[in-house]
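The complex is shown incomplete by one protein chain, all other protein chains being positioned as in the whole.
Order of writing sets the labels: A, B, C, D and E. Residues in every chain begin at 1.
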């Protein structure tokens, strides 16, 4: 059984040309073989929610998955499918938003972590694209540690989860401020929209100048959010975004998170 | 509010060249406009689980999403992101399987349905790629109807969900029997593997002749499953699969489900 | 402890004259002795819900329990009390219906299975009288297997549950079609009403000719159900039912399920 | 709708000869008619658990149902099917015990009460046969009141539940003390065993002299219970029980609870 | 590990002058040392709810904590912080009441008991100040025993919880009847108010003569409660209360519960 002894915890290294980093395109014997030399795995976590009058509803899942795959390719760490539905209760006032309640998302991430831990994965690296997921994801990690310990899961004491928000990585935030200043805002930001333009060029057709956005502020319930932010934006000007910017953000995010992941896979997992 | 009056329920019709059928690439005003002429939506539901020694772990999510997108393109009905993690407790004995407990998947689908219903969606068409999801999905629909009624959600009495398993559509099953006979089996089947080969040609490299599979049988817990089905297959010979077969299965599934969806969107939603 | 080693799994055989097959009329030492030679048990699962303008609200529990007891008498396998409340959310628009939410019924069956497994029962045979329970019961089995494995319950790998719907047994369905043709319908059917007339002759007094029933169709929420099926029937003509028919259905169901149970108790439990 | 206006709350009166008091043998239009003149209903609540070396595992469900039906016949108040599985965690150390966790039983009773309240039932009278259910049943009532109020259920402010333990009714306890003195004990008592002998004469064959029982004491977990009470009894001598005694207990319990129910159905429901 | 072997179970004895009985003012090594000679602990459980027009909303938490601390000082058994929010759904019709749903309080007490059990505490003595908590607390104990056994927690078979309501201790109830007769009532009673006056003399300023209270009666939902008990009292005359009375009640309660706790800590824990 792969899970009974601690495994090596170094980064496998960049994937060769045709090698596949997506867990979903691997077979189970390949995963078993992988576990013999690496106990790390990347889980992309997104959301499906309004991103202003011109942004794609799937922005947070698209970006999280893209960054995750790029980090996977660079480090050789396997990437699971994305959890595309996240905690977006406050965006439910806008058509198309699909939200899991916090208690539901907590259960999802708990079950994902425990499934992976059962196989011997010891370092679960969640690459997240949505601020609204942060609190629930952290709560889910604590719940999962508790269950693993209570069940006496082999390796429970070596199980570690880490939440990595690509959009708050230092270099990403600095670049966004440099390029967009205050107009970066806090939701439907030009940086995340730029990344979607890079990934899905057809989205460029939606881009158009917008009136000044309502300012960012605290987030409460869906009615309150819609009243404060009538078009869904929080202080942002997504018209500033370009696909080229998006390529740059992807590069910066992937670099920063690859380093962070390497530290997380190290002996003490002391990333961050 | 889109949700307070019953909406038209005809199929929008095939998407024009560049039109986007993925909800995740639409903006919220586009979804609001869409709701003015169609109250239907497609939700792909997969699983992330072992598919025998050569099959892709993501088979059920890849296939469900591909069929869903093709049905969407043909009917003009929007497609949400896929829920890639499903109920696969019995496959947890094989590395790489990620499973939500039934109670968790029930909560996920409940929340997804209620999010959509809140916006005025009245016909939720779940295209499913995994037999293990069927029971829980049906239970989730019943739970969602109950919550919608208990909350007095506008339009609760018009809310309808339907589970469409692409792999049990009549033409698909007939074609599989014609092509593979008994060697279709019940898990890691050549029909589903064929579809993945069509979608991801790189998977062809994993194909190799396999010894005869353990016969199919009832499904219980993970240890029992692995004991009965040591390489993960249930009576199937996935080496028979080809990408061309997969293209055919996609065509058959999309045709069958598009018709089923049209009936579901009709006045009484009496598909099936 | 009875649960630590696998037990014999043959059918005990028909009960002698005065022998009692109901678990509720046995003492605990008798159950302990029973476990030394048989690890199977039958759990009747019903529902308490409207059955048309003339049918008994308890139809599904009455019939499930009657079939279960007859199967018990023929096979010698113990029968627990019936769970009379099932998942009947869609019938809540009719007075007298009592429904457990899917999440609640899932918890009930989960706890029943784990209680039995704790004593060493390894084959849980649920005889079900209500279509609405099927999905949730299957989900509950999966949840129970998961818990048993996670807790390291002795014998977890030998625990098997099976859902047997008496009304979908082949001989029962054939007989119903032969006798009633299309007027069998799908809810408040003459076959199930006939069985209640056999069991409770006083119910015959409720029988009266009814206008043609609304046709069967998909099942959604309670308001939708009542609108489509104003008197509660789905395409059925229960006035065709007689007590004699009921005796025949009981015979057919008990024969079919006794064979199915014997197979389930066999070495590989491969019934169905 | 029956539920929008307060209904009359007097006892219907004893049932005529052939009239049926069991909800499960009524049709939905009959229940609707019943609600026009009475808003009360009886729910029998039992347990399926060891009752000493000679007592029936189903004692608590058998007795609760028998008392409920007799109270129903005397008062004309409808009786639902029994919930035969209760909270018996502490008896799980004895073969045959089936227990719902407290959280599960809480959900069951919550759903039963809300189902009934939806139809306009306003006085839910739970006749209970098992001490272990008392705490959870009371908690469930509080949870149900909260849900009814939170959902704005019509008639929420008139919804009242009452738990009536037949075995703690004053006349019953006095009779038991008179007949058995200290040997009544606290579990597998001669009074409850007597009632089962009256209801199921075949149980008499199990009766035999027993050594002195372990004394009653506080109840904790299942291992602790079995250690303190090795044969399952708590201070009782069930060999004292006779079927004639049982008939007397049934008479006493039915008389006491019929009066209590009449008071509960009165304008202020101030029974007890 | 302190939890693997049974610990001594005698009362440590009264605390010396400056010794601290509050767990919250101890360090973890001190608790570890304490566990080497005593496995008992006191948990005060209160509620935050209306107590009539003049009583303090925090009455039940204030009194439970005061009694708990006095019992702790006399016996040397450690006292945890109070759980100040309890189950008070029926008081939610009055401003300031804060209630946990029964299912929530059940989870809280379950987690508290399991946390303590993990460290080796074997006798959890909950001193309760609120009648509405009783049912849920007992249900929580049963749930906790079940979890401890299912998880195979070391010492699960020695884990015992006991609920001690200070206000129903025999000497307390006798004193209250002697002092106030029928005007003791059942909510916002002079005895509990007296204790708060002793603990918080400033509360005396709220005392004023009140009209006769509505009589006590059964408790249902919040609207029903407010309708029956318009000022929140149930048959009580809290104006009778004095701080001196309160001192007397504290003395009586602490004496009675200290004896009860000593018995509970004895070899068989047979208090009550």
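For the reader, a short list of remarks on this structure follows.
The working rule: contacts are C-beta pairs under 8 Å (C-beta built on N, C-alpha and C of every residue); 3 or more make two chains touch, one makes a residue touch a chain.
Remember, it's a predicted structure, so these values are computed and weren't measured experimentally.
Considering the whole complex, the hidden chain is in touch with A, B, D, E.
The hidden chain makes contact, of the residues E:66, E:108 or E:265, with E:108.
The omitted chain makes contact with just one of the residues A:76, A:96, A:129 or A:222: A:222.
Residue-wise, the contact with the chain that is not shown comes from A:90, picked out of A:22, A:39, A:90 or A:187. Considering the complete assembly, chain B touches the hidden chain via residues 151-152.
Listed by residue number, the positions of chain A touching the unshown chain are 87, 89-90, 92, 99, 101-103, 106, 132, 134-143, 145-146, 148-149, 156-162, 217-218, 220-224, 227-228, 268-272.
In the full complex, chain D contacts the hidden chain through residues 150-152.
The rule we apply is simple: only the chains that are shown with their structure count from here on.
Chain centres defined as mean CA positions place C nearest to the mean of all protein CA atoms.
Between the Cα centres of chain B and chain E there is a gap of 53 Å. Separating the CA-averaged centres of chain B and chain D is a span of 46 Å.
Within chain C, residues 92, 99, 101, 103, 151-152 each touch two or more of the remaining chains.
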